[in-house]
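Complex shown without one protein chain; remaining protein chains in place.
A and B label the chains in the order they appear, each numbered from 1.
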Amino acid sequence: MSDLPFLLQGAVVTASVSLVAIVLGVPLGLALAIVRWRRVPLLSPLVALYVSVIRATPAITLALLIFFGSPSLGIVLGAAPAAVLTLLINTSAFNCEIWRAALIDFPRDQVEAARAFGMPPRLMFRRVVLPQVWRTSLPALVNEMTLLIKASPALAVIGIVDLTRAASRIGAATYKPLPPFLAATAIYMLLVMLFVAAQRYVERRVRQRFEMA
Amino acid sequence: MWMMSTVLLGMLAVFSLSAHGQTLQEKIKNHQPVVVGTEDDYRPFEFVENGKPAGLDNELFQLLKAEAKFDLRQEIIPWTGLLAGVSSGKYDAAVTGALINQERMKAFDFAMPVAANMHFYLKRKNDTSITGIKDLSGKTVGVQSGSVLLARLPELEKMIAKTGGKMGKVVQYASYPEAYQDLANGRVDYVVNGEINLLGVMAERPGVFEMGQPVVETPSYVGWPVKKGNKEMLDYLNNFLRTVRANGKLEELQKKWLKTSFKNLPEHVEPNF
Partner (left out) sequence: MSRDFLVAFAHYDQYLSGLWNTLWLSAATLVLASIAGCFVAALMLTRHKVVRLPATGFVDAMRCVPFLLFAYLVYYGLPELSIRLDSWTSGLIALAVYHTAYVAEIVRGAWTNLSREQIEAGRAFGFAGLPLFARIILPQLFFASVPLIGNQSIYILKDSAFLMIITVPELTFAASSVQSTYFVPFASFVIAMLLYWLVTLVIEAMLKRVELAAEVRRA
């Protein structure tokens, strides 16, 4: 099957675009969550609006808007940057809510104790809040990563030959779509299972190292 | 809630200041690339084979690029965003198999045509229920979204009505390969596309499809659009096309990709549709 290399190329595209968006999206989500948590004036309601609208937007609509709509704003984006930007914007909104939930649940007494000791806020965040909050957020963050991978086929409409588009191209050329689609399904499942397995591994290590009571 | 709405409206107002496009000379002077857009799968005008652009428009683009004294680039994207990209200034031109009609001429100026394309319908070879236009009554047709083939369907509607029938359901596809696939598996009964395109697909998949009769009275012309008023780019492309017409290169490429050649293409087209 000479189609397999083409399919695998698509898989590589899916994996790389997703990975970049994930790696950038987790810290971006945290930054947005902090803006909301600390109620930064002017920015906080903007972030709330951004998160509300983006979480309601289908990935495919967002991709079409960013790629085909951006020239109207004078911004010219290639297909690959537009693809990464779409996934990044999408995942940052969800990550913001994940981080925010963990931040809100964070015990106030620890924050107050740190303040009573005169700890500067940035240091407190780095050494008290963050180490605990990322552990709480981890399952939800990984879940969001799998959701991102499952949303990535939306990029096919802006010309990115990802795994789904590659499978669909093969099907359209051979008029036998079932084999490439089933193969693509298997590859996606592998990717998702990889993330879930990685999450379980990290959770186990974290429990071993930090389990206190 | 109110704050969010005000902020949103404010942002939209700011973005109302539309982007100002640069002219060809400005771009060349500032060493900025001139970008043309091409569709990713519209055989035989442009498509991608084994990772390499192929087809009439892509070969013409290679010639264009070879003699351009500036940075000329190409972006290959789905049809959905191609014309919008030209009208918003993202692309300086679209080197593509676009058809010329009045609606488009409101937003674009077209370089001289590279082909004339009559619209035909394509049916399954083993579908004996369709022998002529009258048999298309009530049948489902597949056509590309945002195309002149879709825009000129009313002419077919009139033709069917004359035989006492009615046009069936119209299904719009993002690109033709998907339409042909659905024709093969029976979801649509016929697909409307240019004669050149249909001859191509029949050659690629022999025995599956058969071409019917024309569904319009006059052919559509295939031309490259530039944003309306972009005289520089238009003149640049027209000079190039005049040259390849004169030196026979266009005819050679037409024979190679379109399997036919057009000897007396006009320089300017005034469609009545």
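The working rule: a contact is a pair of C-beta atoms (placed from the backbone, for glycine too) under 8 Å apart; a residue touches a chain by one contact, two chains touch by 3 or more.
Worth saying up front: this structure is predicted, and the values here are computed from it rather than measured.
Touching the hidden chain in the complete assembly: which of B:L63, B:M118, B:A174 or B:M211 does that?
Reading the full complex, the residue touching the unseen chain is B:A174.
Consider the whole complex, including the chain that is not shown, and state which of A:R38, A:R127, A:K176 or A:R205 touches that chain.
A:K176
Which one touches the absent chain: B:T38, B:N58 or B:T80?
B:T80
Can you tell me which of A:A113, A:M193 or A:V206 touches the chain that was removed from the display?
Reading the full complex, the residue touching the unseen chain is A:M193.
Tell me, which residues in chain B touch the chain that this view leaves out?
For chain B, the residues touching the absent chain are 12, 15-18, 79-81, 83-84, 87-88, 103, 107, 145-146, 151, 171-174, 178, 181, 185-187.
Tell me which stretches of chain A touch the chain missing from the display.
Here the touching residues of chain A are 52-53, 55-62, 64-65, 68-73, 146, 149-154, 156-157, 164, 167-168, 171, 176-178, 181-182, 184-185, 188-189, 192-193.
In this text, only the chains that are shown with their structure count from here on.
Whole-Å distance, chain A centre to chain B centre, using C-alpha means?
36
If you look only at chain B, which of its residues touch chain A in the complex?
3-4, 7-8, 15, 18-20, 35, 40, 75-78, 80-81, 84-85, 88-90, 174, 177-178, 180-181, 184-185, 205, 208
Of all residues in chain A, which touch chain B in the complex?
These residues of chain A touch chain B: 45-46, 48-49, 52, 64, 67-68, 70-74, 76, 78-79, 157-159, 169, 171-173, 175, 177.
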